[in-house]
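With one protein chain removed, the remaining protein chains of the complex are shown where they sit.
Going by the order they are written in, the chains are A, B and C; count residues from 1 in each one.
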Amino acid sequence: MPVSTIGPFKLEYFQVLNEKGEIDKKLDPGLSNEELLKLYRAMVLGRETDERLLKLQRQGRLGTLPVCFGQEAASAGAVMAMKDSDWFVGAYRELSGRLMRGESIENPMLIYNGLEEGNMIKTSPRTLPIAIVLASQIPQAVGLGYSIKMKQEKDTAVVTFFGDGSTSEGDFHEAMNFASVWKVPVVFLCQNNSWAISTPLKKQMASETIAQKAIAYNMPSVQVDGNDALAVYKATREAIDRAYAGEGPSFIEAVTYRMNVHTTADDPTKYRKDDEVAMWAEKDPITRFRAYLGKKKIWNDEKEDALRKEIRDEIAAAVKNYEEPRQYKPDAPFDFIYGTEVEAIEEQRAEFLENFKKDVTNG
Amino acid sequence: MPVSTIGPFKLEYFQVLNEKGEIDKKLDPGLSNEELLKLYRAMVLGRETDERLLKLQRQGRLGTLPVCFGQEAASAGAVMAMKDSDWFVGAYRELSGRLMRGESIENPMLIYNGLEEGNMIKTSPRTLPIAIVLASQIPQAVGLGYSIKMKQEKDTAVVTFFGDGSTSEGDFHEAMNFASVWKVPVVFLCQNNSWAISTPLKKQMASETIAQKAIAYNMPSVQVDGNDALAVYKATREAIDRAYAGEGPSFIEAVTYRMNVHTTADDPTKYRKDDEVAMWAEKDPITRFRAYLGKKKIWNDEKEDALRKEIRDEIAAAVKNYEEPRQYKPDAPFDFIYGTEVEAIEEQRAEFLENFKKDVTNG
Amino acid sequence: MAKLNMIQAINRALHEEMAKDDSVLVMGQDVGVNGGVFRATDGLYKEYGEDRSIDTPLAESAIMGTAIGMAIGGLKPVAEIQFSGFAYLIMGQLEANAARMRTRSRGALTVPLVVRMPYGGGIRALEHHSESKETYFAHTQGVKTVIPSSPRAARSLLIGAIRDPDPVIFMEPKFIYRAFREDVPDEEEVGELGKARILQEGNDITVISWGAMLYRTRKAIETLKEEKGYSIELIDLQTIAPMDATTIAESVKKTGRCVVIQEAQKTLGPASEIIAIINDKALMYLEAPVKRIGMYDLVMPYFHRENWYIPSDGRIRRAIEETLDF
Partner (left out) sequence: MAKLNMIQAINRALHEEMAKDDSVLVMGQDVGVNGGVFRATDGLYKEYGEDRSIDTPLAESAIMGTAIGMAIGGLKPVAEIQFSGFAYLIMGQLEANAARMRTRSRGALTVPLVVRMPYGGGIRALEHHSESKETYFAHTQGVKTVIPSSPRAARSLLIGAIRDPDPVIFMEPKFIYRAFREDVPDEEEVGELGKARILQEGNDITVISWGAMLYRTRKAIETLKEEKGYSIELIDLQTIAPMDATTIAESVKKTGRCVVIQEAQKTLGPASEIIAIINDKALMYLEAPVKRIGMYDLVMPYFHRENWYIPSDGRIRRAIEETLDF
């Protein structure tokens, strides 16, 4: 045949829980009430922590930090589908998911106060530290997937998170390709929040969806309402199950929105309209989830108040603890540069300590 | 709608001239007899030059070089659709196309004898030198496309060439994305020759076609028989016309085959079967084109003999000229490192010349 | 004459060059509508539109690679890499193409472009926002690497970089983007690349620095001069590569002593090359080892510890005194 057709390639978009908190019964992933409440709590904890961090920053008690407001469903929904033994390979816009993974609330405070100690991740060893260099974490996820395969670790997967802008990086493409060739158990989860700092989607890419980028790699792909925690959960559940079954990687585009500043150093009034933000406010992931819980009669104002109070206390305790005067070892960077003792490093440590002492005493 | 469909995305594959030299009338791009002969000549010149270069290499008269045998249609067909004012941004597997662009036959001899002089490209100023770092030329093509747009150069496009393996590089992806966002007049032409040195397609990518990679960028894309010069011409013609019309970039996958070694340093018996090669030998681009010309009654053995002789003489003359004893300026590299005079460079030049003299005289 | 800080001076240079030459354009992440995360490109979008003030997609290698193509095509792109910590992604394109095209084509194709990037520590930023890796660029042949140390220098050197026929890496010490203002004349000043500048003549010792460290060094020296009356020759290196060996050597021949203050890490930081140059051209004049101070061979710590690691005023002062006392 001189002319023939390649394809057609089709993808699905779905939403489980709409903006009013109504569920699509056919798509209901069937979480138990307990699980639903766990997921809800994770989103609220993320939101409250985010707000607290922002306040601390505005008061000068923290340095520059990214704000996650409005994107709670995307990472929490995904983590809901993960086990502790799965790997979480994220960027910096997954606060809810990270806390849900067991990271302490103090961690982000330490990090955003300029302390590597916030990456010690002891409570969650398979959660990688935040990656600042965009998309650089994605190939790592694929390598981890390979190690799972090689070690024949049963029922273990990797979920890696990144933004819409990050899909423009070469590392995204290379990692997607490696993953599909190697058939590794990796879930690629893109939080498409419409913006990369001031750059809107239409300047970022010419394609209508990010999900369709997976067609290049023959990778199962789906686009979901990213403010719908159940849709994200469902898509991740299915992707992880495929991964566990040895069927390789999957791609998920979670369509959400960055409701606040990119980081505290950013001023969105320079580049976007309020009404866009207002429109998205109506799609808030927490509001709709709460409405759903109410409709299900497993939630009410009283419980909400109790939860909020509990969470705020938890955060307040973390803040208090974090702000206890502590001495951070000045020469700690020398301890972790190499895994072997290196003469030059020890010589430099001595030089550092001498100077440090003199600087402190103004000597 | 909680569930909806994205896509479908469909692509076309086409062939104009089949392996027997029969043309599909509906798809005939309608080249004049003169044009057909020009295209045929370009392929034969490419083939004969390629063979000659290979022989020179085997005799130790040239260094390592890539062999283009069997891939003549892909670059010649494309160049047939180009004007001199279009930019040619290639790799190293487009010998036919480069010669057709007006590069001298001596150029490749100089290059593969280790002389930058072979890149002087005086005869064809809008042909970029061969790019060895795979995919690194592709973003350049996009930048050239941008400059065309900015300068409002009418009816000017860029055609950039690369292999199947090169599409795994991040630079390929980033360039495709930039091109689609910027809507620049660029044609991306992938010579899918099934191999990247010893790496077969199925280890290179999980997708069935390379053409479908363009879906990620919402870019018009087509797969064609890359051993069919008319199909390549037709696809390039259409893509260039879109570019001229301001409709942005296009992608073409030309399915061909690397019939010989990757480079003269390569030994394909290590990794591939003879019968695969034998199968592809039947799809030879020159054989079928000649058959077609024969059927059209514009070609015969006599003309063929004359053409071959003419071309061989031309090549022989080029070899002779190239092998004339010539002195290549020893310190030429110092002339072109910067566009301004730099003290340190001139100091080093003096040091070099002094040493060079002593080395030569064994001083 | 206007008193500008460095960001304003850079912004001014871009405005001036874009007004003068249609082929100049700026490109990079958030450089358009937003005017750059540090506002270096503020107002260019409004003045020159989105085609000459391009908000690119998020991909450093392509920013570099397409800029090369633009330059070959006759434009003069001034690309921004948002932070130098992301510039390692351009090394492939920079080395393979920007740095080589003139040599490869024997002068037929040239790549006049500028890559601007904020570098260095001191602004309480996140990881990857504080390093000083000028060595990567300075070791790349065929590329010029420039670092201004004041608003006026920034404006003139950036103009010099834009007009230069070669690819120029223009590293901006973000710590002093807004640290101070300086008179910047209304008339055009075109900085000469490849030349160091003697900021202050002296006979006792040569002190060499650049970028933000020069600013700090200047302050340290003031105290020393006032308190102890030393005669210090202060050199602003300005161009890391090609390095101005003559100015360095001549000064050291005069003073016999030298201290280099860099923000870069120790091993193969620019100070190593300065020392090598002194070795080559002025060794026999040295009365003491050249002292180099800077970041240690570590990952730059997150900001809580950052200032303990970047050379402090005290450390600079001590280094100078120790070298004088040697």
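Basically, a contact is a pair of C-beta atoms (placed from the backbone, for glycine too) under 8 Å apart; a residue touches a chain by one contact, two chains touch by 3 or more.
Predicted model, so just to flag it, every value in this text is computed and none were measured.
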Subject >> In the full complex, displayed partners of the excluded chain >> reply: A, B, C
**OP:** Touching the absent chain in the whole complex: find that residue among B:S198, B:N300, B:N321 or B:T340.
**Re:** B:S198
Original post:
Which one, B:N33, B:T64, B:N300 or B:N321, makes contact with the chain that was left out?
Top reply: B:T64
Subject >> Hidden partner chain, touching residue among C:Y88, C:Y230 or C:W308 >> reply: C:Y88
Original post:
Taking the full complex into account, what residues of chain B touch the chain not shown?
Top reply: 63-64, 111-116, 132-134, 165-166, 168-170, 196-199, 203-205, 265-266, 270-271, 328, 330, 332-334, 337, 344-345, 348-349, 351-352, 355-356, 358-359, 362-363
Original post:
What residue numbers in chain C mark contact with the hidden partner chain?
Top reply: 60, 85-86, 88-89, 91-92, 94-96, 99-100, 103-104, 127-128, 133, 135-136, 138-139, 141-142, 241-243, 265, 267-273, 275-276, 278-280, 283-284, 286, 288-290, 292, 297-299
Subject >> For chain A, the residues touching the chain missing from this view >> reply: 87, 89, 116-117, 119-122, 125, 128-129, 131-133, 136, 138-151, 170-171, 174-175, 177-178, 181, 332-333, 335-340, 342-345, 347
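Here, only the chains that are shown with their structure count from here on.
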**OP:** Report, in whole Å, the distance between the mean C-alpha point of chain A and the mean C-alpha point of chain C.
**Re:** 35
Subject >> Separation of mean Cα positions, chain B and chain A [Å, integer] >> reply: 43
Original post:
Which residues does chain C have that touch at least 2 chains other than itself?
Top reply: 56-57, 59, 61-62
Original post:
Which residues belonging to chain A are in contact with no fewer than two other chains?
Top reply: 168-170, 203-205
